[in-house]
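Excluded from the complex is one protein chain; the other protein chains are retained at their positions.
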Amino acid sequence: MGLPDASGDLSSEMEVDAFRRLFPLRYFERHLSESIRPDARPLGRARDTTLALGAVASAHGSALAKIGSTTMLAAIKMEVMTPSTESPDEGSIAIDFHMPPICSPIVRPGRPAEAAPVISKQLSDTISSSGMINLKELSLVSGKAAWMAYLDIYCLDADGALFDAALLSAVAAFSHLQIPIVSLNDDGKIELISEEDDGAKLEVEPVNKEKRKLTLSSIPFSLTCILHKNYILADPTAEEESIMETAVTVVLDSSSRLVSFYKPGGPVLAHTSAVQDCVALTRQRVKELQNILDETLSGMEID
Amino acid sequence: MAAQGGAAPSTYTPTPTKKTQRSPFFSDSDVDWLRPDGRGFHQCRPAFFRTGAVNSAAGSAYAEFGNTKVIVSVFGPRESKKAMVYSDVGRLNCNVSYTTFANPARGLGSDNKEFSSMLHKALEGAIMLETFPKTTVDVFALVLESGGSDLPVVISCASLALADAGIMMYDLVAGVSVSCLGRNLIIDPILEEESFQDGSMMITCMPSRYEVTQLTITGEWSTAKLNEAMQLCLDACSKLDKIMRACLEEAASASQD
């Protein structure tokens, strides 16, 4: 903040856009003192959120999540693996988060974004510790074959709160997931049974007739907030994240239990009251997100 | 913990129990075979374009041709990253990559070097590079789903994204490919048809100027077939151009309202 104090006087003569670029912090603080943000949101309000399921035809489950203009495309592909000897009745999940160069001006081809592996790790930690997925449901033949669910999330447009959007697209993709019907052949390999001759001639016994959908218990949802002085800004845009650096991400599950609380450093120290406020904001947001997910799912069933 | 430590177990995609008993794709004597999606030989897939798909980019476009879905973002003109010598004309930098779920079998989601350079060659003739000296325009494409004829779709989509970014061009660039299957020419082939083709041709052109920016021919062709295919492509390009222009007009009128 080594900026001259003269900016206060300049601001009256300067165009808004120039002021925003030259003195971004002052620009934001002026808005914050009026309890409003530059995109006309109150401080605690998240951006409009939409979900679309089944966006990728070649995947077994997929979802497109949009929070404001942050866009995430998640797709799940199921492959077969031999389960480990320690857990013969469990399948596995591999989560990868990608930031291709199309998503943001700071990502260049050949140089992956620094944030991508960190978000990837956070997502797999969150999804595994929330207990949303029972890995036993991914088992096919005990000790011989189990599903490996490859979940790949692509960020198509990066405009802040990447983790929130990525987690939303991930849980939506899992709730859209339709596991293919397979059988075990003589060589001990798993083969697909095509949908058409389902029931017509069952010369081969499917091994997973019952288990086409995963039962998702306690779905995790998250909200990222920016702490700046005494203000708490929910669901920040990329511009807000670059100017005010202290972010807090709270993950709660659908019954409002804390899954994870994440504050990776940052210049603002979180007091207990700020932490409680963030959790309270997340609690509201979880309800919103749960509704959006439920509506999208029921919309799918009607079709 | 879902995250497996160390080496990931090897996995495979389950294959169908029996090979789908599709009658041989076509035979030379048979002229009346149908294309898998029921199109006529000289009929393109319905094309859908939309500009402004990515807000954080200077310009962007999304294109969907059947199952082929691509997004192209344009950044710049901005400072050249590779410290190059002073240049009077701007630089164009292109990159095409695939998602891991683009193809039916899960891939690695890698960059496609060949397509990147083809995209560069198809576009550089259409862009007025002298309007942004010393700087670089980046054109990045991501193929979300590959359904055949990926490159022509990427090129058409990229020219729309450039227009959306306000980069000066002589004309839009439309790309169309034709596959030669035995005695038949089929336009805008899907993935399955591409795997059976004897030869393929791709033309990218600037339809209003009637100039070709790129022409690639692979495989086995006769001269008569080549001429016929070229005419087919050029006709399809001018039709595609109308759709692309309509998309730009729509975006422009929407922003005026």
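Should a chain be cited, it is by its letter among A and B, assigned in written order, with residues numbered from 1 in that chain.
Criterion: a contact is a pair of C-beta atoms (placed from the backbone, for glycine too) under 8 Å apart; a residue touches a chain by one contact, two chains touch by 3 or more.
The rule is simple: contacts and distances are computed from a predicted model.
Entry comment: the absent subunit's protein name, as recorded by UniProt, is "Exoribonuclease phosphorolytic domain-containing protein", drawn from "RBR-type E3 ubiquitin transferase", "MMS19 nucleotide excision repair protein", "RNA polymerase II transcription factor B subunit 2" or "Exoribonuclease phosphorolytic domain-containing protein". The missing chain, though absent from the view, touches A when the full complex is examined.
The chain that is not drawn here is touched, among residues A:117, A:143 or A:188, by A:117.
Within the set A:22, A:275 or A:297, the residue that contacts the chain not displayed is A:275.
The residue touching the chain not shown here, chosen from A:47, A:263 or A:285, is A:263. By the touch rule set out above, chain A reaches the unshown chain at residues 1-2, 106, 114-115, 117-118, 120-122, 125, 129, 131, 245-246, 257-272, 275.
Here, only the chains that are shown with their structure count from here on.
Separating the CA-averaged centres of chain A and chain B is a span of 29 Å. For chain A in complex with chain B, the residues that touch the partner chain are 56-59, 62, 69, 71, 73, 75, 77, 79-84, 92-96, 98, 100-105, 108-110, 124-125, 127-128, 133, 135, 148, 150, 152, 154, 156-159, 180, 182-183, 185, 189-194, 204, 238. Here chain B touches chain A in the complex through residues 1-4, 8-17, 20, 53-57, 60, 67, 71-73, 75, 78, 81, 95, 97, 99-104, 106, 109, 111, 138, 140-142, 144-145, going by the rule given at the top.
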